[in-house]
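All protein chains but one are shown in place.
Showing chain A:
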Amino acid sequence: MASTSNSTSSKIITLRSSDGEVFEVEESVALESNLIRRMMEDDCANNIIPLPNVTAPIFYLVIEHCKKHAEMKDNKEKKKELRSQGEELLKSDPHTYSNLMEAVNYLDIKSLMDLTAQWLADFLKGKSPRLIRELLKIKNDFTPEEEAEILERNRWAFD
């Protein structure tokens, strides 16, 4: 059982990942997730809250980044550091990045969506449409005429 709480005063929420691991998380951290907030408001979270779409390793990552994000408030250096970590993750372990992004989207955590979306936006900077398609496995569905037209319209971005 993993505990993320240092304080005894705040309420503890119990969550269970898809692979059955149980997490005890401070309420203030758990409420960063709008999904968990809605579940608690709807009063369907009396006992253990199941998270069928998130595995334990990814949930650890989510909690870790929630904490980092809370620490970096008003700290420009830390903010920069956290933003720069994305490129490394996307290069070395895109699989984990995908899982993290998926979990953040599912749990609906705004602060982490800001961060993970910024990571990908930074990662795509300066890349060609062809490379972006390859990296994100997107099919080019333009007709040759359409592609020529849109390339011409955005020619300035390739100079």
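Quick note on the criterion: a contact is a pair of C-beta atoms (placed from the backbone, for glycine too) under 8 Å apart; a residue touches a chain by one contact, two chains touch by 3 or more; residues count from 1.
Keep in mind that, in the parts below, contacts and distances are computed from a predicted model.
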| item | value |
| --- | --- |
| Chain excluded from display, named as in UniProt, from "GINS subunit domain-containing protein", "Adaptor related protein complex 5 subunit sigma 1", "Aldehyde dehydrogenase" or "F-box protein SNE-like protein" | "F-box protein SNE-like protein" |
| Sole residue of A:I12, A:M40, A:A56 or A:L120 that reaches the chain not shown, by the stated touch rule | A:L120 |
| Contact footprint on chain A, counting only the chain that is left out | 94-95, 97-99, 101-102, 105, 113-114, 117-118, 120-122, 124-129, 132-143, 146-147, 149-151, 153-159 |
